[in-house]
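Here it is: the structure, laid out below.
The other protein chains are all here in position, but one chain of the complex has been omitted.
In order of appearance the chains are A, B and C, and numbering begins at 1 in each one.
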Amino acid sequence: MNSIGKKFRINIWGESHGKAIGITIDGCPAGIKLNQELLLNDIARRKSGAKGTTPRIEQDKPIILSGVYNGFTTGAPITVMVENNNTKSKDYENMPFRPGHADFVAHYKYKGFNDPRGGGHFSGRLTLPLVIAGAIAKQIIPDINIKAHIKELAGSADIEKAIDTAIANNDSIGGIVECCADNLPIGLGEPFFDSVESIISHLAFSIPAVKGIEFGSGFASALMTGKQHNDLISDKEGKTITNNAGGINGGITNGNQLVFRIAVKPTSTISTPQQSYNQITNKVEQFSIGGRHDVCIALRVPVVLEAITAIAIAELSL
Amino acid sequence: MNSIGKKFRINIWGESHGKAIGITIDGCPAGIKLNQELLLNDIARRKSGAKGTTPRIEQDKPIILSGVYNGFTTGAPITVMVENNNTKSKDYENMPFRPGHADFVAHYKYKGFNDPRGGGHFSGRLTLPLVIAGAIAKQIIPDINIKAHIKELAGSADIEKAIDTAIANNDSIGGIVECCADNLPIGLGEPFFDSVESIISHLAFSIPAVKGIEFGSGFASALMTGKQHNDLISDKEGKTITNNAGGINGGITNGNQLVFRIAVKPTSTISTPQQSYNQITNKVEQFSIGGRHDVCIALRVPVVLEAITAIAIAELSL
Amino acid sequence: MNSIGKKFRINIWGESHGKAIGITIDGCPAGIKLNQELLLNDIARRKSGAKGTTPRIEQDKPIILSGVYNGFTTGAPITVMVENNNTKSKDYENMPFRPGHADFVAHYKYKGFNDPRGGGHFSGRLTLPLVIAGAIAKQIIPDINIKAHIKELAGSADIEKAIDTAIANNDSIGGIVECCADNLPIGLGEPFFDSVESIISHLAFSIPAVKGIEFGSGFASALMTGKQHNDLISDKEGKTITNNAGGINGGITNGNQLVFRIAVKPTSTISTPQQSYNQITNKVEQFSIGGRHDVCIALRVPVVLEAITAIAIAELSL
Partner (left out) sequence: MNSIGKKFRINIWGESHGKAIGITIDGCPAGIKLNQELLLNDIARRKSGAKGTTPRIEQDKPIILSGVYNGFTTGAPITVMVENNNTKSKDYENMPFRPGHADFVAHYKYKGFNDPRGGGHFSGRLTLPLVIAGAIAKQIIPDINIKAHIKELAGSADIEKAIDTAIANNDSIGGIVECCADNLPIGLGEPFFDSVESIISHLAFSIPAVKGIEFGSGFASALMTGKQHNDLISDKEGKTITNNAGGINGGITNGNQLVFRIAVKPTSTISTPQQSYNQITNKVEQFSIGGRHDVCIALRVPVVLEAITAIAIAELSL
């Protein structure tokens, strides 16, 4: 299903090279003054254009079709559409299944009826509706401060150099993105099965290229002892001296900073020739992918990660 | 909500020291011959008793209350109850909030009405109903082979030594558990928002003490380049030469082995004195936790991880 | 699925002649003092024993397995079990499909694996868990007064006489049950698709033998003109002079009394011989149903109707 949420419910739709992509948000409270600037700013942050990102640049103008009247949310579903303009589709149907992409599974699952152009519904372009939903979610929870940033690319904190090397090698690179949220109320989340980690990870793995997630000290906690890992509680508000838990105990926010990180794999599209199966020729072939692509998709992920965090918190707060 | 699943829906209930814990499974097809041996074997695998596990040993006899007739599932909801017998409850109400546990958040969220005995509904004991549901799920998907194992404890493959050290130090340790599934059909999962990773991670973070999850090369993929990471496709069934994707592309199974790992934090309960806030005395106190506990909770996780994997696959297959 | 509700979620399980029937309630707020007297009283009201009801009398003792601690709800799922004691099961497997019952469809849908004893999971006995959930729901919404009553049996307000006639004829009769709720807040319900009528009717058609439902003037409104039907608004709280709408406009409560009625068909089990197909003999046969049954199932419906109304209002209020 292409929807998620019980209270702040989002429905994502569209294909990379179709008429439009969009989102329908159900459950947004009435009376929220829509901050257009925040919305446009988050859309701009997601856009490509910087070094290491694709030269396909879309206008990405959000058209609000419903749910907003006189600048305020009405309580009815909000549908926002973005038209696709800058598409180049001719090559996709005869190409072998691109390694690392969803081409093979999509073809198999939908019996060849999937829209293959630009990855169709599997495209990273579908993170744009997520960003739109996130920008609206942020306005539901204005007191909570959510910030994501690139922590490292290709294992290095020298991010510019990592990109230059990848470009020089006709290659792509992965990275780690970290997200923090401050000022969360205590008590969000449910023990089974809607822990904060469950809700956030469910959403995070909807971002293409994410292959891992960890909260607080995460995988490092597997190397720690209880004495090292336990966060001692220092006051009646539950403030802790350390924050190995990343702000969550028993699946529930404990009032400390929420911290989590995701692992983003290298962009699957690379200029270097690769081998794959071609269902048209019925052969394994050597082939090259032309087209436009990101050298490092992780660069465009922070605003998306903020978005899914805001969506998760709105869901748990309403 | 304490339930999950649209087709194979499970509802978990009970508290560590209450009358009983249990599970209601809705959506199990009719006509499945219930394999009692598999069920009892998985329950036994979860039990404590080995070195490093708690001396609280429960009988853990599953009582099937509904949904099974003449040894076969009927298509109606299956409820399985396990009575709690071996409980020692006296100390919990006057204790400070135990660091690393859900005591503080549970008290806050439920306004002091939560059952605090043994962690109540937050207890690791609630993984027993998950194991029961998993044992039934395995019988729905008999051709799929799911196996989980301890990969390392405290960063070491010498697991016995790691436990001995922790016991000697009155401390606890964490670990990494890996789960693999073979013989999965191609095409399970949905791009948004029910990717295989989303469904599995949502369930995995319902296991107490899990702080991270990664699929395929996971966090290591953030260090790789596209040339290294892309799994080249070598035949029309989508078989790949490497398996960095862990058997999933675009959120959908690709017919290769499903591989993922979770990080399990060290058991929060340790014998060493710790500091925390006590809501009865209204002070931060130094205190010791008596009672019985696991030195390494990761030891008991593999069968639980298999269970949630089977539950996820049943959900996606039905 | 045998569950309903997004916020006050109930899961019903069990079979008429199995070990136990029960309900798991998820989403009940913490801190509600459980009124045992109200619970036992509602269970007693549902019981048979009066003229026109079945001589199978069960003890119907509710056993609370989870979610209640020191007499208060904990916020964790509440599971209540009732054991089946007074069962006589020998005859069901060789009987033809009983007309009016679910025997045929259950056999077909579940490929013969359904529990046929006493109707199995389709039994009217499953209204007992509904009554239990309703009694708990009533305590969540203590200010709302819900009352249901028999409006007519077999088209007559002389209810005793209608029953006597049916008994004398070895026949059964249907009836109309009306339910009213006072003191509802304005604004419960959603336009699409969770109108108050949608939520209540969804639940009401889960009560066996219900074949129709109408709100306010209901089917009579199809005979009226707009001038007659429109409820004129007489003050700023939305009070109306008439109440043809039954307290609902646009699917949402308007602050006037909620009124609706259901049509209950005559009990399908009658002593008179009937004709049906027997899957054992593979023939259409004349046969008689022995066993114990209600002459008029409508007699036992009012407390069930109150229960589903309370469940619906709790769902919409939380």
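Basically, contacts are C-beta pairs under 8 Å (C-beta built on N, C-alpha and C of every residue); 3 or more make two chains touch, one makes a residue touch a chain.
All values reported here derive from a predicted model rather than from experimental measurement.
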Among C:29, C:112 or C:212, the residue in touch with the chain that has been omitted: C:212
Residues from subunit C at the interface with the omitted partner, ascending: 1-4, 6, 12, 96-97, 99-102, 104-106, 108-109, 121-122, 126, 152, 154-155, 166, 169, 171-176, 186-187, 190-195, 197-199, 201-206, 208, 210-236, 238, 240, 244-246, 249-254, 263-270, 272, 274-277, 279, 282, 284, 298
For subunit A, the residues touching the chain missing from this view: 1-3, 9, 11-15, 18-22, 24, 26-27, 30-31, 63-67, 69, 72-79, 81, 109-111, 113-115, 120-121
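Just so we're on the same page, only the chains that are shown with their structure count from here on.
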Chain separated most widely from subunit B, comparing mean CA positions: C
Chain with minimal offset from the mean of all protein Cα atoms: B
Centroid distance [mean C-alpha coordinates] between subunit C and subunit B, Å: 37
Approximate Å spacing (C-alpha centroids) for the pair subunit A, subunit C: 45
Cα-centroid distance, subunit A relative to subunit B, in whole angstrom: 26
Subunit A, residues touching no fewer than two other chains: 6, 191
